[in-house]
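Every protein chain except one is present and positioned as in the full complex.
The block that comes next holds subunit A.
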Amino acid sequence: MTAQEVRLCGLLLQEHFGEMVEKVGTHLLKSGAQNLRMILHETGISLDLLKKSLCVLVQHGACVFSSGRKGPGSPTEYRTSCDRILRILRYPRYIYTAKTLYGDTGELIIEELLQRGHMTMSSTVKTVADRLTQNMEDGRSMDYNDVSNSFSNLVETHFLQRCPPPPRAGPKESVTPAPHPVPGTPTPPISTALPTAESFPDCYKVPHVTLTGRGKRPLSSEDVDDQRNAKKAKMDSETHGDEGICWQVNFERFHLHFRDQAIISAVANKLDQTSSEIVRTMLRMSEVTTSPSATCTKPLSANEIFRSLPTNYNITRPILDQYLTLLVDDPMEFVGKAGESGGGMYVVNMHRALANLARATLESVVQERFGSRSARIFRLLLRKRHLEQKQVEDFAMIPAKEAKDMLYSLLSQNLVQLQEVPKTPDYAPSRTFYLYTVNQLPTARMLLQNCYKTVANLIERRLYESKESKRLLEKSQRIEAILASLQASGAEPEQLTEVEEMITAPEKQQLDALRLHINKLDSAENQVDETIFLIESYVNSTKTTS
């Protein structure tokens, strides 16, 4: 956890869970795994608040607990990781993806699960049905079955998964080795690897749930409230057959989806729509057969691809072959040829695609920060690896003085490194080559940290702006509440205008400007998160191969 990551996590926790949870979370991030007493001692928060905060963190999966290091008898230790908290930045993207894939129902399911951390299927279905019913016209309501179907669809495509069972500490290992993360070992007192959701064999099995009914619309009249309370009593006492089985959102699956989207849109931008359709087909066919961290998809023969292409594109077989050849020859190396059987075996190179996307991001960053000529030098160094000062000037066709300036500014920002190659063992300066080089992976990591810092700064600036105008914001909220209650109770338009005029024109201007700023800062965060996703995927892909 770098300092930037911790700072960003702290801000995210503060915005979504309050300051108490932020204190506890940042403390855990900085100090690693700790047990309850130590956290209590070091943070000085009251035990109650601490317990509550830890509950909130565990509920949302930000904190995991395990039995202590010293053996089964030691107190449970809590540990947080930055990754999970940084996902909060990406929540809107997850919800939007669910909407595009599964419609409004899917969108609300994912939103509810993200808000609550994890929930049982029955409670999710009920809440979502109620919410959908609220937005429908009067008289119509949402059936639970439809929502359950959407839920099952989400589980089948692995977007949702069951929460892993809590780690069992102590002498219970003999009883149920099945949910234990370390298979085959009869008595593992300390599990060094925390159980992931995937290690649980049933993690994608939908339980048999008896759930019939329709969504309820919230009613405003009072006597119906009593009726509802009575009904509620009956409802809550029913059990739906899935107690204890909680579901959570499977972020990795969403990430795979985003990665595929990124590759497809890159192909569409570089080549054309038809080639992107071909790549999309290939990726869809290999969704289930490829593991998430694979370097490339399983080889697909051209015959298979031809059969699975969408029909509305009218791609004939020879055209498909031509497109595939084009894709293979393209320097971006998205698609590779793996053999000749079956009309040609083709693979999509995931890791190489991610590396190229990350490289393109780096290049565009240099271009926007330093200008297109510096970007030319940067691209040159990426391609040619090591170059001397003179060679840089020659290849980039930039006059010496300017090339030197640009190189030095890039060097001072650490985007370019200097490599010494000695001719003699004493490293004498007159007899050493000084070569400029760009290392893609460390530069990408540095850029990732910059992105975290950027988002943290954006959030802080947004909080500052809201704080500055807090009085004005509160006043406008009060006015809105008054207006809403007036309208609900049916007031004349003169009263409404009178209330509206309580906000003066300059104040209104100030409010508009404030809203504009806050919206800009928010959408900037979303945009930086897209870059973060690309670079993180690239960095993670290199971790698994090395």
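One rule holds for everything that comes next: contacts are C-beta pairs under 8 Å (C-beta built on N, C-alpha and C of every residue); 3 or more make two chains touch, one makes a residue touch a chain; residues count from 1.
Basically, contacts and distances are computed from a predicted model.
Participant: From the names "DNA-directed RNA polymerase III subunit", "Protein BUD31 homolog 2", "Methyltransferase type 11 domain-containing protein" or "Sodium/hydrogen exchanger", which one matches the UniProt record for the unseen chain?
Facilitator: "DNA-directed RNA polymerase III subunit"
Participant: So which of A:C9, A:L28, A:V56 or A:L86 would be touching the chain we can't see?
Facilitator: Checking each option in A:C9, A:L28, A:V56 or A:L86, the one touching the absent chain turns out to be A:V56.
Participant: Which of A:K404, A:K453 or A:H517 sits in contact with the chain that's absent?
Facilitator: Touching the chain that is not displayed is residue A:K404.
Participant: For subunit A, which positions touch the chain that isn't shown here?
Facilitator: 15-21, 36, 45-49, 51-56, 58-60, 65, 75-76, 91-93, 95-96, 111, 114-118, 120, 163, 165-166, 229, 232-233, 236-237, 244, 246, 368-371, 389-390, 400-401, 404, 429-430, 432-434, 478, 481-482, 485-486, 489, 491, 495, 499, 519-520, 522-527
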